[in-house]
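Sharing a structure with you now.
Here the complex is missing one protein chain, while the rest keep their positions.
Residue numbering begins at 1 within each chain, and the chains themselves are lettered A and B in the order written.
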Amino acid sequence: MTSPDRWPEIRGIAYGGDYTPEQWPREVWHEDVALMREAGVNLVSVGIFAWALIETSEGVFDFTWLDELLDLLHENGISVDLGTPTASPPAWFFANHPDARVVSRDGVTMGFGARGMASHASPAYREAIVRIASALAERYGSHPAVVMWHVHNEYGVPVGEDYSEQSVRAFRGWLREKYATLDGLNAAWGTSFWGQRYGEWDHVGAPAAAPSVVNPAQRLDFARFTDAQLRACFVAERDAIRAHATQPITTNFMANQSWTTDLWAWAREVDIVSDDHYLWAADPEGEIGLAIAADLSRSVGGGTPWILMEHSTSAVNWQPRNVAKRPGEMARNSLAHLARGADAILFFQWRASRSGAEKFHSAMIPHAGTSSRVWREVVELGDALERLEEVRGSRVAADVAILWDFESFWAQDLEWRPSVDVSHADQIRAFYERLWRDGITVDFALPGQDLSAYKLVVAPAQYLLSVADAANLTRYVEAGGTLVVSFFSAIVDENDAVHAGGFVAPLRDALGVVVEEFLPLREGARHTVEWAGSGSTSTLVADAWQEDLVLHGAEVKATYVDGPGAGKAAITRHAHGTGHGWYISTRLDAASLGTVMSDVYADAGVAPSGHPEGLEVVVRRGDDADYAIAINHRDDDASLAASGVELLTGADVDGELLVPAGGVAVVRTPHTP
Amino acid sequence: MTSPDRWPEIRGIAYGGDYTPEQWPREVWHEDVALMREAGVNLVSVGIFAWALIETSEGVFDFTWLDELLDLLHENGISVDLGTPTASPPAWFFANHPDARVVSRDGVTMGFGARGMASHASPAYREAIVRIASALAERYGSHPAVVMWHVHNEYGVPVGEDYSEQSVRAFRGWLREKYATLDGLNAAWGTSFWGQRYGEWDHVGAPAAAPSVVNPAQRLDFARFTDAQLRACFVAERDAIRAHATQPITTNFMANQSWTTDLWAWAREVDIVSDDHYLWAADPEGEIGLAIAADLSRSVGGGTPWILMEHSTSAVNWQPRNVAKRPGEMARNSLAHLARGADAILFFQWRASRSGAEKFHSAMIPHAGTSSRVWREVVELGDALERLEEVRGSRVAADVAILWDFESFWAQDLEWRPSVDVSHADQIRAFYERLWRDGITVDFALPGQDLSAYKLVVAPAQYLLSVADAANLTRYVEAGGTLVVSFFSAIVDENDAVHAGGFVAPLRDALGVVVEEFLPLREGARHTVEWAGSGSTSTLVADAWQEDLVLHGAEVKATYVDGPGAGKAAITRHAHGTGHGWYISTRLDAASLGTVMSDVYADAGVAPSGHPEGLEVVVRRGDDADYAIAINHRDDDASLAASGVELLTGADVDGELLVPAGGVAVVRTPHTP
Partner (left out) sequence: MTSPDRWPEIRGIAYGGDYTPEQWPREVWHEDVALMREAGVNLVSVGIFAWALIETSEGVFDFTWLDELLDLLHENGISVDLGTPTASPPAWFFANHPDARVVSRDGVTMGFGARGMASHASPAYREAIVRIASALAERYGSHPAVVMWHVHNEYGVPVGEDYSEQSVRAFRGWLREKYATLDGLNAAWGTSFWGQRYGEWDHVGAPAAAPSVVNPAQRLDFARFTDAQLRACFVAERDAIRAHATQPITTNFMANQSWTTDLWAWAREVDIVSDDHYLWAADPEGEIGLAIAADLSRSVGGGTPWILMEHSTSAVNWQPRNVAKRPGEMARNSLAHLARGADAILFFQWRASRSGAEKFHSAMIPHAGTSSRVWREVVELGDALERLEEVRGSRVAADVAILWDFESFWAQDLEWRPSVDVSHADQIRAFYERLWRDGITVDFALPGQDLSAYKLVVAPAQYLLSVADAANLTRYVEAGGTLVVSFFSAIVDENDAVHAGGFVAPLRDALGVVVEEFLPLREGARHTVEWAGSGSTSTLVADAWQEDLVLHGAEVKATYVDGPGAGKAAITRHAHGTGHGWYISTRLDAASLGTVMSDVYADAGVAPSGHPEGLEVVVRRGDDADYAIAINHRDDDASLAASGVELLTGADVDGELLVPAGGVAVVRTPHTP
């Protein structure tokens, strides 16, 4: 678990971005530091893709330029987050170690020329990353500019899984360690199906291309192995740095953008959680995905402040249509991250690259230079963050948890599921979005963790749920909690094997139902559900999925009107112990889910915020004061009920503050214990 | 040709399914057999994916569990269809013989981990399948439980074609045998085109990935070769079994679901035809595809009873959206197969697997267990089949044949055809569907076979039609038959070479037309055809395709109103000898095709059944009685004109029987000679 005392030694909210001066002549360096000071930049990340410039050939180091750079930054009061460049080994590495190249599932060897990602299992790679990390730490561990270490870059992307010979061997070793015996592996993988029983360890391989769908438990283990391998690479670098340096060490996650690394496990290894986040341009409400990512970053770190290591000042370059941010949007995004616990707001990158694959990615200094909207807003944001210095270290509190288990993602994303319309990510988004619109702040949580602090726990399409975790959820309900479970939850155990007793059986006590049969619908089919709960409507709209429920004590709250389940229970509520378990067996549209959740909130004792929809308000609680951070996504001004001082303007607020259309406000209010 | 005396020694209609007790502990075995008895199960298929459990390493056999299993089943009166497990060789096989792995067209080597399909050309594989088949037959050839042998599983899926070195060598040998000389091959393949002439046998390869479209005659021969290789594997196993056993031998086809094996040729090699059939969930009228598969299974076996080796009690797991069967649907499906000649109704599988790629495939015992709708219906179906014992052995008679030639499928599916909108399968479905809605029972037939028993023969998009087969069709018309030919028929000969004289030239005498030019339409274009035949409409609706017809004596029955063929003949009728040849040069919608077929029926002396649409009625004729099997797909009750005894209820029927909505009925009526 990260601890707050590991925060980098830096004043106030950290502000800055990735800095790649190696792409520019020396004269630009001096212009850069002057502009950084103008913008209030106090932290930059350097060296992330500079391996070839530091270790110019195998074992030969040249620190000249980096010495000069760190000194220059330090002289100008700009702290450094020093990266290890191991996400992209140099051309010489692949030339010297061609077998360290990643191989795809289809057997394509991935060459050099993009980011030069290497096989996590390659001994040569393992040796090389320790060598470069050690060399950097040895040289700069005591450099006064360096306040943090940034290992590698976005583990798991652009590729995670590796099907090279070296990876296959490592996988076999990992399996031997996990299962000890082949009988154990055969049982876990269910190899009696399709005649896959292994009689020799050497016959076990990676789940590469095959004539049909590959054993799902094997693929799930390969996902676990890949995650563990990547983490072992991180740990090797981290420990190499620790031998020479004392600054906190992080690596940048991709929360809610990549699902290949188990961030709960990673958060235990880093000193500080840091995260990269980019809006998905096709989504007109990208701020909701942002909020998910931010809440997840905070949650995996146990609620401690985290670092927004990368986001963009405007458009990115790798999406089909890279929509530019509109005036004020960068500030709204930045403050939304801050509202959800980020105490550092950094960008990729400081200055837009003229060359290479990402030249159309926006930057703090765009191609248009400093006479640009983006630069003006960058300066304004730096100014705003200075005014928010006191917010640093305060915490976000949530009454509601949404379950998020990476293993369930991995399992559910495999082939041959009952319907392509069911997605873990989509269901998480649907429930999160409902809570977001209702102004309710959310933590993410593991199904096996202590949930007693939450009034409400939501399990959206939690396909993989172990018996132990299900028991934990049941105890939570028994003790008075309110649990909402959506369809396609509690289907399989940790080996992707269907639970004994059938679908949802492990939650039968908590929910008072089990599922006799899935009833996936044809493409585009919609159906109607008759609602027996409170609210103004008696009809809900849904699609994609129905189920044939068997009641074991639950009360029917809604019934299918049409479709294959017509006449049967669609939504149920069950009293168990002193709590309640709700089960929603279909995919409701947003309004219908709102109707249902109103009754759920009542059970849980949770209340919507009452803010106008689109006025996003999150409270951070400090030792001496609370901070209501309001982001107005609306096209008109919105009223926020608050009293205190608005920190960005310094204005007193007495009961109501008008947050302008597209604007942000941070109100210091009295401390709530 | 299969012969009725090869039916397994079993009482009544066979009922049961694939049984994989190797996936379960011993205590479940005993529960299984008890439940089989409850459900009336009298036949189970075992061992199909059990190679690794029987031959635990190369040449080392362990029959203990199988001995125990067969004894247990026998003690409980359940007969066994014993499978050879050769569709999925064990991990040790691939480890010992890595060159036996299948290679895809793009050069990807298909590894172990799914179904471990091996190269049909691998000598090691050929040796191994004979070894295991012999060992099983030697041990169980006299076991009283074993009433049938089930070789391999679904030849041709998940992969058929193999581009490995071994396969290329075998292909070369197959070609030498077929063509004797390179001149013969060069002529057949038309290698003067694009400079492909071969001067050495060793230069001839498989039609793998190439810079452009590969020689179509080469690809057609590779399809033939693949089919022949797979069949040679079957024959090798069959003969190995016959050396030790006398029970009938089958292998399960995939009629109308896979087109890679020539079922007419396969049917000549098996003792009994058996077929697997799964509904295509996206099709709301999946029962029509089912009927095609069933009629094809019956037809390739020459009309003798066949075995429905696999179908599903409810949803499958490998489609995008796996729709569950609704109450009664499993029985309707089962009886529809029986109506079309199946005397065995079996499922994949007995008990749903907890692990592996198909855990979401329904089963006779679903994950929900025996307190489930599915199980209740399984028991009911077993009961119903017992009441139908006397139907066994009766035959289906048809007045109409639709041509079905696998070589035409293979040729038409190759690249660079005039329009992607033209599909052999779609055209077969369109004509079959019309006849199905009109209540007319259909056989499938080869274009070269004796067709004199049929009043009407339909050739839908019979792209590849040899001169000899065209002559056979012409003789059929001459002798009084009615022939309907759709557009894109009789285009190429057996080498995919355009017929001398142009498109449709070989059928010119029969049809009185040839096609001067194809007129494919742009995507989505529809057009109108003026109809000069009888019926209530004078306007037909069509799309996708027109042609520029040249009349050689035919009468114009319809004319293009618009589109590139405007003003020209669209549909013609030609008197030849004492019969008639109809030609339909465009793709009509269902209603328009109905209008045209009414006049065709009149020529042929065929009459629609007059049953309400959606009441599917097929008659099986026995030695002493006929059986009208009625399946009501409608949402309301439907009246069936019949007199006799309804066998499921035992009720007397006097002139009319009301078949309930979604229900089935089987009426014994007096024998029609």
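Keep this in mind: a residue touches a chain if its C-beta (ideal position, glycine included) is under 8 Å from a C-beta of that chain, and two chains touch if they have at least 3 such contacts.
Nothing here was measured: the structure is a model prediction, and the numbers come from that model.
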(request) Check each of A:D99, A:E165 or A:E358 against the chain that is not shown and name the one that touches it. (result) A:E358
(request) Based on the whole complex, identify which of A:G16, A:P90, A:P248 or A:G289 touches the chain you can't see. (result) A:P90
(message) For the chain left out of this view, which of B:Y125, B:W149 or B:W189 touches it?
(response) B:W189
(message) Can you tell me which of B:E27, B:E523 or B:D635 touches the chain that was removed from the display?
(response) B:E523
(request) Just name the one of A:A34, A:A114 or A:A180 that touches the chain not displayed here. (result) A:A114
(request) Identify the residues of subunit A touching the omitted chain, counting contacts across the whole complex. (result) 20, 22-23, 49-53, 56-57, 85, 88-92, 94-95, 102, 104, 108-117, 158-159, 281-282, 284, 314-315, 317-318, 320-324, 326, 352-360, 362, 366-369, 371-374
(message) Touching residues of subunit B against the unshown chain: what are they?
(response) 106-107, 189-200, 202-205, 207-218, 415-421, 492, 495-498, 500-503, 514-523, 548, 550, 564
